[in-house]
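A protein chain is absent from this complex, but the other protein chains hold their places.
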Amino acid sequence: MDLQTWLPLLLGLAWLLPLASFAIVSIGGSLPQIQGHHASYRSQKIAGVVASAACGASFLLSLLAMAIWLTNHPLGAEHPGGHPGTAHAPPHYSGDFYSLASFGDLHLAIGYYIDTLTVTMFCMVTLIATCVHVYSWGYMHEELADVVDNEVATRDGKALHRPGRYHRFFQYLSLFTFSMLGVVIAGNLAMVFVFWELVGICSYFLIGFYIERPSATNAANKAFIVNRVGDFGMLIGLMTLWSSLGTLHFDQIFPQLAEPASAGGLSYPLLVVAGIGLFCGCIGKSAQFPLHTWLPDAMEGPTPVSALVHSATMVAAGVYLVGRCYPIFVPEVLLVIAVVGAITLAMAATIAITAVDIKRVLAYSTISQLGYMMLSLGLGGWVAGLFHLITHAFFKSLLFLCSGSVIHAVHTNDLREMGGLRKKMPWTAYTMLVGCLAIIGAGVPAWGIGFSGFFSKDAILEQAWSFAGANPAPVYGLLLWVPVAGAMLTALYMFRLWYLTFAGEPRNADRYAHAHESPLSMIAPLVLLATLAVSIGWVWPFSELSVTSLLEQARPAGTQETVQGEWLSSLTIPDEHLSHAPEIQVPAGWTTFSAAMGGLLLATMTYLWKWLRAEEIRQSFRPIHSFLWNQWWFDELYDWTLVKPTLWLSRFFASIDHWLIDPLVHGITHVSRLVARLLDSLLDRRAIDGSLHTLADQTWNTGLSLRQLQSGSLRQYVLFLVAGTLGLFAVASLYWKFAVAG
Amino acid sequence: MNFLLANLLSEPVGVAHYMVVGAVLFTCGIVCMATKRNALGVLMGVELVLNGANINLIAMGSPYLQGENATLGLDGQLMALFVIVLAAAEAAVLLAITLNFYNSAGSVDIDQADQLRG
Amino acid sequence: MHWPSFFFLLFGGFACLFAVAVVLASNIVRMAFYLVLSLAATSGLFFLAGADFVGAMQLMIYVGGTMVLLVFGVMLTSQSPFVSMRTSSGQMLTALVLGGTLLFVLSFTAFHVPAWQPTHRPAVDPNTPLLTATPIGMALEGYRVDQLDQPDPRIRQGMSGYLFPFIIISVHLLVVLVGAAYLARAKRRST
Partner (left out) sequence: MNLHSPATYLSLLTFLPAAAAVVVCFLPKDQDEFVKKWTLGATVVAFLLSLGMLVGWPGIAFQIGEPGMQHVFSVDWIPSFQVHYMMGIDGISLPLVVLTTLISMLAMGASWPITKHVKAYCMLFLLLETGMIGVFLALDFFLFYVFWEVMLLPMYFLIGVWGGPRREYAAIKFFLFTLFGSVLMLIALLMLYYSSDLRPLDAGLLAEVGISQTDIEAIQAADTPQHTFNLLALQELGQTTDQFKNRLAGKTYEWWAFLLLFVGFVIKVPSVPLHTWLPDAHVEAPTPISMILAGILLKMGGYGLLRIAYPICPEAAYDLAMFVCTLGVVSMVYGAFAALAQTDFKRLVAYSSISHMGYVVLGLGVWSATAGTDYNPDYWKMGMNGALFQMIAHGISSAGMFFMVGLLYDRVHHRDLNQFGGIFGKMPLSSGLAIGIFFAGLGLPGLCGFIGEFFVVLATWKFSIPLAVVSAAVVILTAGYILWTLQRVYLGADYTGPHAEALTPITKRELSIAAPLLALALLFGVYPRALLDTMEPSVSQTVERLAEWKERDDQAKETRQDSGKTTRQARRLTNHHQQQLTTPSP
């Protein structure tokens, strides 16, 4: 089978199907509005089914593509990373779908770059998207009819009544799926940027889905604008590459990078600029420090959105891009990536401990886990980071969907009003427990069994261990101990969440009384995702097939070596394969394990056994608590240092127009009017000396006769004006003709 | 560093493993001393700390665990013995003090024992 | 299956488990009970490490003696308001965090000293029983029979026994016990 034709076809189709569903749903949903109606209950339901079917079909196509890939590229047969020193690219297929523009030697196109990573991501994204679509049938069903939004009061003080927007939700979900797949399949960085922005706008729509709520629209704006700040950096990265290499195609960039600057490559400073620039985009999209503030606010969107967009897929796009562009990053940039990742994971984990909104806890945990991925990539753990991306996608979407199920049942996000729910909703409770165990990386290191997160988090810690071993400087050691501490905090806040929600006694009897288990369409995706959250990290029985072996096949050329920094010559990024050595694997595994268990124990002591009383702890650490409660005061900081100055600056610019330029223009006109009046009066005096009266009479008479022309009709005036102009030209041309001739 | 913890059941253990147990006991003792308000609890913490230290002493002196160049001989065990004895003595004194304090203050809450005179 | 390792895990696990239980228990009687178990498990470790005499002493002095003393003290003082005294959770958390860090540092160090790593060729084969009671007794009397074949002349020169420390300890113990008895004597409250 010819992969060069089949893979783009299959994945292209899988990519475009959601777009088709978007077009169908959006046009179908808008048509009744031309007539002044709203989409009917039935047609909205159909919209949901269409979108889900498209998504499911995409998943099947992706699976087919995966099967085709695996038959042609058996795992283990080609291990570009297996032999240090061999720098050939992993097996991939690239080409263009169509060209956007070309100027001389410069080409921009919509194309594809397909390797194992692409196919794996396709399967992951479409699978989770399908689950979320199906889940939304149940979760969004209230939107099918008219909705009473109790969180919004209209002018007369009553709760807002509005028509349901069920189909809109699926419309945006479809567009999002399309855009996300576009990022994944993109064959060049320009296309990545295009879809990067598109996922951003989908996220904007989905966060602001409840457009009537000010909090939702503010959050949507914040998300998009903060992302734009990152995209600004990304644009700089693109410009650097584009201006130096003359191409943005992955399959052309990577070989060119290896060349020296004189032969068409990039000089080292430019490489650093390009790397950091690209990473800025990833910082924004993946909500890394210092651009993380949008993600917690993004939880204003409906929960399925949080599960799909703001945990599993879109926010992981930054990590994906770092993985995709890995050869561009030089060791110094990788160090930056690692440091940002480490700061992010620690910061977010600490904030998550105090949050009381169930979705915010999960949001901060997402940020923290993304920090792990970035850290791993930055320390040279290419497979580890992306492996964690995949496993995280499954258990985090599971966790979010579970939280959605809880919110659906109790109609609040506030953990303080939950408790004891495991009796009312056992399916949700235990699938969520699976998710929690997966995210803390539960497993037994000695026996090598555990939940999916166990394998991926261990891989990250192993790489960190290996890095710390290769760089003896104590500062670099922080990059090992921060994630270890993070693992403990993860267990702490995740189980705090679970205990507060499901264990103990109900804290709000009223809400507890009304709680109920969710419908089948919501439970089924939970169970499926829970299964995957357990097993996605495992090796497929009787084969070599596992996520890691798939990713290993896509390992970019050049990452299989230990590299040294050029500016920081002491910096060593170790080869990832070195981290599989038992003398690293074993202690790293146990360290993670004990950290996680420590966190779990602490959470259990505090929230289940209640030996420690959370309230007392809050009292004794009041300053720390308020620091964490206010999310490190990032929002306030940005408000005062960035937002407000920008607005002041904008007012200043606007007032330049009003107070400087306009008065200048007015002044000039006044001066010229004065001059005109002066000349006028001078002329007047002379005229008085002459035959003023005759002239006046003459003028009077002429005026009388010309008065006929003054009909007051403006169009006539204009015609006169035009005619006069034309006449003048004609006269002038005649006159000059004679003048020259004569 | 070979096979520190993997296959714990099929490989011999080393001094380090004993020391980890010792460290656990030691830490528990410290935490006990730091968190218990009951004077007897504090006493138990001290016992734990001493025990943790003892484990280390024994482990370092053990010819089963050390390689051929082990030279401590009985020193480790003798030290451990002294510690045990001193711990007993210290326990007796502490108990006596506690009883005395209980007699005078009517409580064993060390938070109340903040004055030098009883 | 390597049996010493198995028993190490067993005794070590118990020792740690009950030590943690001591920390977590809030009832003083239970604490005492857990402490006994933990100390007993520790004595198991001593036996395992070849220190049979010390292990026995551990069992006798601690578990048999100290603990009786302790339980005696507990029973003397344990009246209802003092059975469990709660510490504020803030202090608790601080202690836990600091303790956790300490534990981490200690274990981390333990595994990074090469001499402390497991060895397949121990100085004495674990299957050979070590009979340490007699040598210890001799050492306390000033004779180091265990060091007779010490190859290092510097160490052999100074390989005197522990007679002097033994005497000091004995006197010390005596003084302490007298002092304890004096302190703990029944006394009518001044009020």
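Here are a few things to note about the model shown:
Note that the chains are named A, B and C in the order they appear, and that numbering of residues resets to 1 at the start of each chain.
Everything that follows uses one rule, which is that a residue touches a chain if its C-beta (ideal position, glycine included) is under 8 Å from a C-beta of that chain, and two chains touch if they have at least 3 such contacts.
Because the structure is predicted, anything quoted here is derived from the model rather than measured.
Considering the entire complex, the omitted chain makes contact with A. Here one chain is not drawn; of A:9, A:153, A:258 or A:520, the residue touching it is A:153.
If you put the hidden chain back, the residue from A:18, A:111, A:138 or A:208 that touches it is A:208. Only one of A:64, A:225 or A:527 touches the chain withheld from this view, namely A:225.
With the whole complex as reference, residues 30, 33-34, 36, 98-101, 103-106, 152-155, 160, 162, 190, 193-195, 197-198, 201, 204, 208, 211-214, 217-218, 220-221, 224-225, 228-229, 231-232, 235-236, 238-240, 242-243, 246, 646-647, 649-654, 656-657, 661-662, 665, 669, 713-715, 718-719, 721-722, 725, 729, 733, 736-737, 739-741 of chain A touch the missing chain.
Keep in mind that, in the parts below, only the chains that are shown with their structure count from here on.
The greatest number of inter-chain C-beta pairs in contact is found between B-C. We define each chain's centre as the mean of its Cα atoms; on that basis chain B and chain C are separated by 5 Å. Touching two or more other chains at once are residues 587 of chain A. Annotation for chain B: residues 1-4, 8 touch two or more other chains.
Chain C meets chain B in the complex at residues 1-2, 4-6, 8-9, 12, 15-16, 19-20, 22-23, 28, 31-32, 35, 38-39, 42, 45-46, 48-51, 53-54, 57-58, 61-62, 65-66, 69-70, 72-74, 76-77, 81-82, 85-87, 91-92, 94-96, 98-100, 102-103, 106-107, 110-111, 113-124, 126, 130, 132, 135-136, 139-140, 144, 146-147, 150, 152, 155, 162, 165, 169, 172-173, 176-177, 179-184, 186-187, 189-190. Within the complex, the chain C residues that touch chain A are 24, 26, 88-94, 96, 100, 111. Here chain A touches chain C in the complex through residues 587, 598, 602, 605-606, 611-617, 619-621, going by the rule given at the top.
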